[in-house]
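A single protein chain has been removed from this complex, and every other one stays in its place.
Up next, chain A:
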Amino acid sequence: MNRKTLELWVGLFVAIGLLALAMLAFKVGNLTTADVLNSYRIKARFENIGGLKVKSAVTMAGVRIGRVSEVSFDSVRYQAVVTMDIDGRYKTIPTDTSATILTAGLLGEQYVGLEPGADEVYMKDGETIRLTQSALVLEKLIGQFLFNQAAGGDKGK
């Protein structure tokens, strides 16, 4: 086999190999949405974050606008502090925005949903969201439900 044909075949092989890798990166993986460009950080305190993890999505109106970059515990106030990286393109988040921990589907993973307020002053880097609502813990909910059932049953007698 002469040199030219060999180089052609090897070139073709390398090209489709790299193409496959690119497909895995962009089509299968989430490289395009993973890196948030020139992001800024905001914080929120929650009583209970449920199953929220680092890299969980932060959404507003259902659109992913950032991700959770750090989860820590405040041992003075016994609260969870969630730090979020918000995409730099979305700079107009009102200061009275509320944050809720939601679940995608019944058994899906948890994410932070931001509900915009009406304030015309916007959040800056490092600020904290004041209005928060904790994650729904299924066990607590079931416990409450059972308790109500039992109480209701007594009344019925």
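Operating definition for what follows: a residue touches a chain if its C-beta (ideal position, glycine included) is under 8 Å from a C-beta of that chain, and two chains touch if they have at least 3 such contacts; residues count from 1.
Heads up, the rule we're going with is that contacts and distances are computed from a predicted model.
Novice: With one chain of the assembly withheld, which option in "Ubiquinone/menaquinone biosynthesis C-methyltransferase UbiE", "Intermembrane phospholipid transport system permease protein MlaE", "Citrate lyase subunit beta" or "Imidazole glycerol phosphate synthase subunit HisH" matches that chain's UniProt protein name?
Specialist: "Intermembrane phospholipid transport system permease protein MlaE"
Novice: Contact with the hidden chain only, please: which chain A residues?
Specialist: Against the left-out chain, chain A lists 1, 3, 6-7, 9-10, 12-14, 16-18, 20-21, 23-25, 27-31, 33-34, 55.
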